[in-house]
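Shown here is a partial selection of chains from the complex, left in place.
In this document, chain identifiers A, B, C and D correspond to the written order of the chains, with residue numbering beginning at 1 in each.
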Amino acid sequence: MSKPYRRLDIHNAAVLLVDHQAGLLSLVRDFNPDPFRNNVLALADLAAYFKLPVVLTTSFEEGPNGPLMPELREKFPDAPFIPRPGQINAWDNEDFVKAVKATGRKQLILAGVVTEVCVAFPALSAVEEDFEVFVVTDASGTFNEVSRHASWDRMSQAGAQLMTWFAVAAELHRDWRRDVEGLGALFSNHIPDYRNLITSYNTFKAPKPQPKAAP
Amino acid sequence: MSKPYRRLDIHNAAVLLVDHQAGLLSLVRDFNPDPFRNNVLALADLAAYFKLPVVLTTSFEEGPNGPLMPELREKFPDAPFIPRPGQINAWDNEDFVKAVKATGRKQLILAGVVTEVCVAFPALSAVEEDFEVFVVTDASGTFNEVSRHASWDRMSQAGAQLMTWFAVAAELHRDWRRDVEGLGALFSNHIPDYRNLITSYNTFKAPKPQPKAAP
Amino acid sequence: MSKPYRRLDIHNAAVLLVDHQAGLLSLVRDFNPDPFRNNVLALADLAAYFKLPVVLTTSFEEGPNGPLMPELREKFPDAPFIPRPGQINAWDNEDFVKAVKATGRKQLILAGVVTEVCVAFPALSAVEEDFEVFVVTDASGTFNEVSRHASWDRMSQAGAQLMTWFAVAAELHRDWRRDVEGLGALFSNHIPDYRNLITSYNTFKAPKPQPKAAP
Amino acid sequence: MSKPYRRLDIHNAAVLLVDHQAGLLSLVRDFNPDPFRNNVLALADLAAYFKLPVVLTTSFEEGPNGPLMPELREKFPDAPFIPRPGQINAWDNEDFVKAVKATGRKQLILAGVVTEVCVAFPALSAVEEDFEVFVVTDASGTFNEVSRHASWDRMSQAGAQLMTWFAVAAELHRDWRRDVEGLGALFSNHIPDYRNLITSYNTFKAPKPQPKAAP
């Protein structure tokens, strides 16, 4: 009756960032600009932190869609970057699929702009090829809530799992003792309320730094 | 566990516009009037652009429901137009079903007013006859968000796919190189933010026009 | 892959109104009071109009939950009315189930207050006994949208269909020609926008009254 | 086609409260603080009222996440309390799972902060081990509605049931006559509108106290 628990595994996951381009970002209206930018950068940071393979792609970046957010190129200078010459569904681009398969990973953590096209199309294609697809809903943006929820339904019915960057980070990390400072820094940099907690904690607890990690 | 990816195919799709009538439009309150009108016209424009067969129908157009939006008749003067004498579910009207089947298409792109009746009823009937049904959620309007979400759930559970006009256009087009100017014009005419991108792009890039299409 | 289209049939449907009591109504906060009252009365009017069997029930009506909305008793003086002495799930009350089964109907149109209890519990029980359950979402109210959507999900996953009073009326009526004046009056009395359409239509078209019904 | 009705049973249910910690609570933004605090305390009160076994756990409580809400420790001084040294998914902590299994219950009523991690992860793990999982959506909080709805979808698709504390109480109680005063007090303490109903009722009906319980 129920789906099995497909749990993200740090050794089996890759991150696909699709079309976070300077022009296309102006279309995103289901998030306010500050949190959306923060979510995308948080996803990039967690990919780097967990050393996950990353694949970058853009659609028509020399036209009005504009260039990829510079921060993403800078953060992953060695990641495969596939500027698609025209294919709207990134999965229709052989180089992109090749790059994805070259990671050797079967769990695809996917985000992009706009949700119902740049995310949903490759998500549906990847599910068909038996990848496990995890959509990072809060790093994927679109025109409005109707587009968001219609595309969530389509992806969920097809078998993709709806996640957030925070849930992805937590499911990959599994145990704080793996690296307290690292995960704490990730959260502090992208969750102002968490940063405040740490600020107060450190002040009250000083001079002791952070709670000590497990052996 | 998951549904197969039923992907829209330009050679297998038809568009059904159900009851976008001047009177009934005053009932639509889950969209503001400007975007809703825009979405309906965008769907019409994409149907014309992709040369998809279109079927038009109305319910009781000589009564308070009022006439079809004139723009739709004008845009598709040769499309079959079935003013239903009384059937609420368009699929109960033999002429309508005949017109749909005469298109020879198995993928039905469906929009109308109001969502839970004029869209949901034929959607459910068509699914039962093994058509693939794609509901254009943002060109379908109703009284409020309760009606919208209840009817989305009913249609989705029955196997219909929830789309938007933008996702339909992108899934049909598949590759920008098919016709850059055409798709760009469609987006520019119906997405103000996209129009702005193109305006700035053209200004900065002039005198070079648009990025050149693939051979 | 998809559920079959279980379509409401005027000869096979009954209406169950559960706990629309004067006290409990003050708990309803996911609808504003005016539309909620209107929706409940619209459902009652359509039940009367289509001559569907109706079963009324209340929970603890001599306590703070208060008496049934007087309009419902007055509209259905001969309907079975089961004031439950304590059972929270109406389906746990033998008299209620007996009354439902006595209607001989297999399609249950169900509404009540509050949604996640008074509606969801009997909905789930009835589905288990192979009734087809149609929840009238807009005549069922609860504390807030979290309660609403959590209970919708539970009912939908169990196989109930989410409807609105307007969709129920339209699916039962099937063809305007069955009775134009009757359905028009139902809509005019409960949809101000529709009433306005009729007012303008009649003024412009006078002295001809309504569009004539089919033979 | 539909899931069976898994109904909460007072003899088979346990309550798991995960990470309602003073620091983490500042992250909760999908509920206003007053109702969220009220919902958590209502869930605790109902657990105590129905004498359900309770398991408490925290994540890293000596760090910025902060201590458990003191009210929960005070209410369940004898409940197993597992401060996890690092595991993010409580189900990864052997002591926690052992404590859950020691209750001998197969129905797990689960709430926590934040929903997509502290609730969703153990919910998915428990479903995999054939527990029946009931998520108390309104005693579980997270950053925003995107996180809420993405995680609801993941849990629902996996087979968990989405509940509220009120629905849990009502489904466990089953019949008011079991204890009118007790359930009335629970509702009066946590639902201001219900308290008002009782206040007015008692005033108007005095000197008769509450409606008499069944024999």
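By our rule, contacts are C-beta pairs under 8 Å (C-beta built on N, C-alpha and C of every residue); 3 or more make two chains touch, one makes a residue touch a chain.
This structure is a prediction, so every number in the text was calculated from the model and none was measured.
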item	value
Whole-complex copies, counting every chain including the 4 in place	8
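Everything below uses one rule, namely that only the chains that are shown with their structure count from here on.
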item	value
Chain D and chain A - chains in contact with each	none
Farthest-lying chain, centroid of Cα atoms versus that of chain B	D
Classification of the chain A:chain B interface as same or different, half of numbers criterion	different
Inter-centroid spacing, chain D versus chain C (mean Cα positions, whole Å)	31
Residues within chain B bordering two or more other chains	3
Footprint of chain A on chain B - complex, ascending	1-5, 7, 31, 137-138, 152, 156, 161-164, 166-167, 170-171, 173-178, 180, 184, 191, 193-194, 196-198, 200-201, 210-211, 214
Sites on chain C touched by chain D in the complex	3, 23, 26-27, 59-60, 62-66, 85-89, 92, 114, 116-117, 120-121, 124-125, 127-128, 143-144, 146-147, 149-151, 153-154, 157-160
